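Just one protein chain is left out here, and the rest sit where they should.
Here the chain labels run A and B in written order, and each chain numbers its own residues starting at 1.
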Amino acid sequence: MRWFVSLLLITLLGLVQGLSSTGSRLLVVIEESSEKAQYSTFWDDLEGKSNNCRGYKLTFESPKNDKLSLFQHGERAFDHILLLPPKSKGTSFYTITGDVDLPSSGLGPALTPKLLLQFINQNGNILLTLSSDSPTPTSISSLLLELDIHLPPDRDSLVVDHFNYDTASASEKHDVLLLPQGSRIRSDVRNYFGGDGTIAFPRAVAQELGNSSPLLAPILRAKSTAYSYNPKDEAEVVEDPFAVGEQISLVSSMQARNSARFTVFGSAEALENKWFDRKVKSVDGRDSKTANREFAKQITAWTFMEVGVLKVGRVEHHLSSITGDAPGNDSVAQLGYLNPTIYRVKNDVTFNIEISEYSYDQLTPLKVDASDALQLEFTMLSPYHRLDLVSISQTPNSTVFSRTFKLPDQHGIFSFRVNHKRPFLTNVDVKREVTVRHFAHDEWPRSWEISAGWVWIAGVWITIAGWVAFVGIWLWSEPAYEQSKGKKMQ
Amino acid sequence: MPPKRASQISPNASVPPIPKAPSSATSSSSSKSSSAPTQTAQTAQTVLFDLWQRYLNTTPQRVKLIDVFMAFLVVVGGLQFVYCVLVGNYPFNAFLAGFGATVGQFVLTASLRIQTNPENKREFGSVSHERAFADFVLGSLILHFFCVNFIN
Partner (left out) sequence: MAVEVLEPFLKGDTGRNTRGLLRLIILCTIAAAAVASRLFSVILDPWFNFRATKYLVQNGFYSFWDWFDDREASHPVAQLVYEPRKPAEEPKRTRTWHPLGRVTGGTLYPGLMVTSGIIYHVLRFLSMPVDIRNICVLLAPGFSGLTAFASYLITSEMTTSPSAGLLAAIFMGITPGYISRSVAGSYDNEAIAIFLLVFTFFLWIKSVKNGSAMWGALTALFYGYMVSAWGGYVFITNLLPLHTFVLICMGRYSPRLYVSYSTWFALGTLASMQVPFVGFLPIRSSDHMSALGVFGLLQLVAFVEFIRQQVPNKQFQTLLRGLIFVVFVVSMGVLVLLTVSGVIAPWSGRFYSLWDTGYAKIHIPIIASVSEHQPTAWPAFFFDLNLMIWLFPAGVYMCFQQLKDEHVFVVIYAVLASYFAGVMVRLMLTLTPVVCIAAALAISSILDTYLVAENPIPKETQANGQATSDSIKSAADVIKDSLRSTRNPVLGIYSYVSKASVVGAVTTYLLLFVLHCTWVTSNAYSSPSVVLASKLPDGSQHIIDDYREAYYWLRQNTPDKAKIMSWWDYGYQIGGMADRPTLVDNNTWNNTHIATVGKAMSSREEVSYPILRQHDVDYVLVVFGGLLGYSGDDINKFLWMVRISEGIWPDEINERNYFTARGEYRVDDEATPTMRNSLMYKMSYYNYNALFPAGQAQDRVRGSKLPAEGPQLSTLEEAFTSENWIIRIYKVKDLDNVGRDHGSAVAFDKGNKKKKTAKRRGARVLRVE
């Protein structure tokens, strides 16, 4: 009965849920519904009408809409947000009278930086697209400032690259960048954005990532010959550009501590239908088709939690001396020895953790790079042990990592902690508190087990034996004593 | 524990069976006390012999028995102490129990000796010999209990 119910539940879940591991309600904020058509392929891909079943339920709203609200009854009303840039140039389309001191242009009362931040804090994901054609709303730029992502101060700035541009469409302005797909930011970081195609990036807005926040990671960087400048600037020579070379991040990501994802996409135009399937010509004359559609899918998949999501399954720890093949063939769990709340110092303890990675539509076993390791800390105030966990077995859906070690000779309240934080992977922070106690009085070796103590034991017992003998003789010699006493008296 | 040690060994020496300390003491005294020439002439041996004779004559048998037991305790305690100095006191609680048992037993026995010695009769008006012995047994039992418990 029970398995039937769970099966039913799983089936239902499968029906309800799309690919995303967190939910499928996607809010698209677009100012003019007329513009919707420009992105129709993108929408179809998200809804999954054409080839695969991504199954997002798109809700299109204009920021002007008064009734728009990200939250309902204190909970998120949407799982993800896709923000498209407002089209109308320079016009302030909404004036805010609320508490936030936003100046002229914003995104309406439903999309203030505070609310967007709250959305992130409640595990919502945001994909933000920018465009150099339209000014970035102050609401957005102040939010980005909070996240330590910097935009060029001039609203019309765009990125140009005189060596990697599309000669077909931007032979003069050099503002359609051609970039290869699939560069890693670091060798030890998982690459979810790989591929062989070329991405066309028309009129992109440069972003610069601050150095202090560990949560930021660039997804797509410009080539070293690119720079950002303001085309309205009449000067012949660009002096002190906002950002140059690989410091320019065209697509950047921020994964919050609660694993909510926030992606800034530098060019909204690149998502339009016309760039999804277009011939471009590079400077050295090679023709190719853009891989924008593929890239857009990768970006949305990552942002909306379709990939790079780690799930922690069972977390177990037990005394190593108690193994599954103990007499009776009971498993550790059945014996009731699993996850005790208390250990003794110097116990040998085994810790197991089961982790799976969600990848598009299924849970897969997590594979840790050879250069990386999943680590276990045994910590009280500071780690007493920091050990690499070893993968001991795999199920179709997960990997079991394990480690056996000797507890430190220190009593206290310790915790097993697996704190695995890597760019593009959701955070794993598992903490299990256990008490480590001291030796009980009967766990010390008895003194007769210590050979050095035999002398003293002998001493005690000889004394006692001597005493018994003495008492015996004393009692026995009583008459003699009387005599001697008598003699003395005489 | 130097005071204990000193006290431990010196009464031992005092008891005639091992007459080393008194001999040294007497010899030093005889050599130093130049005021009485007759004493200097006297050899340490004769003094000791006198002592021994005196002891044999005046001491009741039971007191002698006590003295033998005390000597035995001193030997056991001394051995333990020597072993501790030479080898070390590794299970410290065991050492304490062993050594403490000997010292405690010695002291208790000394108390018994004092109480039963007829010379101290007037001091212990309220303590009869039987009572003293019962006290002694009680104290010893408590001592043994603690020691065995301590050594576990």
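Worth pointing out:
Everything that follows uses one rule, which is that contacts are C-beta pairs under 8 Å (C-beta built on N, C-alpha and C of every residue); 3 or more make two chains touch, one makes a residue touch a chain.
Since this is a predicted model, take the numbers as computed values, not measurements.
Interface note: of A:Glu172, A:Glu239 or A:Asp442, the residue touching the hidden chain in the full complex is A:Asp442. Residues of chain B in contact with the chain left out of this view: 1-4, 6-8, 10-11, 14, 22, 25-26, 28-29, 32-33, 35-36, 51, 54-55, 92-93, 96-97, 100, 103-104, 107-108, 110-112, 114-115, 119-120, 123-124, 126-127, 131-132, 134-136, 138-139, 142-143, 146-147, 149-150.
Looking at chain A, the residues touching the absent chain are 99-101, 113-114, 117, 120-121, 141-142, 145-148, 150, 153, 185-186, 208-218, 247, 254, 256-258, 260, 262, 335-337, 340-342, 344, 380-382, 411-414, 433, 435-438, 440-442.
Operating definition for what follows: only the chains that are shown with their structure count from here on.
For the pair chain A and chain B, the distance between C-alpha centroids works out to 78 Å.
Residue ranges of chain B in contact with chain A, taken from their complex: 60-62, 65-66, 69, 72-73, 76-77, 79-80, 83, 87-88, 90-91, 93-95, 97-99, 101-102, 105, 109, 118, 133, 137, 140, 144, 147-148, 151-152. Of all residues in chain A, those touching chain B in their complex are 446-447, 450, 452-453, 455-460, 462-464, 466-467, 470-471, 473-474, 477, 480-481, 484-485, 488.
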